[in-house]
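Pasting in a structure now, in structure tokens, and then I'll have a few things to ask.
Removed: one protein chain of the complex. Kept in place: all other protein chains.
Chains: A, B and C, in written order; residue numbering restarts at 1 for each.
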């Protein structure tokens, strides 16, 4: 994924419309949540089987919602000088240390410690 | 962003723990929403100035939450064979057509059509 | 539910702390979403059976999260002079008209029209 190109496109799109004034971190974080909920809506009343089936049938609409989340997330990181790629790798390493395979294997135990 | 490498790391992490059984589309979409809310929590009671200031001071924690959203989003797309990069470009083109610069310039009008 | 008493308690709590300045509609709506996500987190990786079981075991914590959503929702409505009780009844009537029993019976069809 050419993140630099996408960031550049997002900046151009935003600045041609003079929308930077709306795109502060608070509003972008809100927008990520709102778009994430639209993605979630696809699976709202479906059981796991229906969700899997719907994911195939509505692949294009789901891709569209996923893109909305991604666009705002990429812009937020760009605006805050966050290196999203580095952050993702750091998080994956952190998770690997947090959930050693010997302990975590086949268990959702971790997830239940709310 | 080397999306293929990240997808591979996520798969390996997940499969070494036998967690695919939890990572159906419904659960991943839920997780994206939950992580998006944790990102949003950083700006919960702050006004725009405080949000900007906090975004600088808490850059690492915000990067961490942004990575959580990204990881689940990337995995969801991988599992559903969605090309996230292509979806992002398609969305940016769609938005450009939807909000012509002549009409949208400096206005958040579009956003108010709820 | 004595809504007036609860609203009065919320106002007193807020005003004794001089927090009205944080409790504008945008921030309250954000807080409802954030608390809703904390409620959702209880069911994050669980299938339906595990969710039902967890709902019984973690009843007190779930009640606590539900209360957080309710408190902010009640305050938002109070601040905006929205009669939440009337709004709920209006919505239930609207839904009854929208989903006639003859058509909607046993089907989640309605929900799939995303």
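To be clear about the criterion, a contact is a pair of C-beta atoms (placed from the backbone, for glycine too) under 8 Å apart; a residue touches a chain by one contact, two chains touch by 3 or more.
Here the structure is a predicted model, which means the values were calculated and not measured.
Hidden from this view is one chain, which touches chain B at 30, 33, 37, 41-42, 44-48, 54, 58, 61, 108, 111-112, 114. Within the complete assembly, residues 1-3, 6, 9-10, 13, 16-19, 21-22, 24-26, 29-30, 32-33, 36-37, 39-40, 42-43, 46, 48, 51-52, 54-56, 59, 62-64, 66-71, 73-74, 76-77, 80-85, 87-92, 95-96, 99, 101, 104-106, 108, 111 of chain C touch the chain that is not shown.
For chain A, the residues touching the chain absent from view are 22, 27, 30-31, 33-34, 36-38, 40-41, 43-45.
Throughout what follows, only the chains that are shown with their structure count from here on.
In whole angstrom, the spacing between the mean C-alpha positions of chain B and chain C is 25. Across the assembly, chain B contributes 22, 30, 33, 36-37, 40, 43 as residues in contact with two or more other chains.
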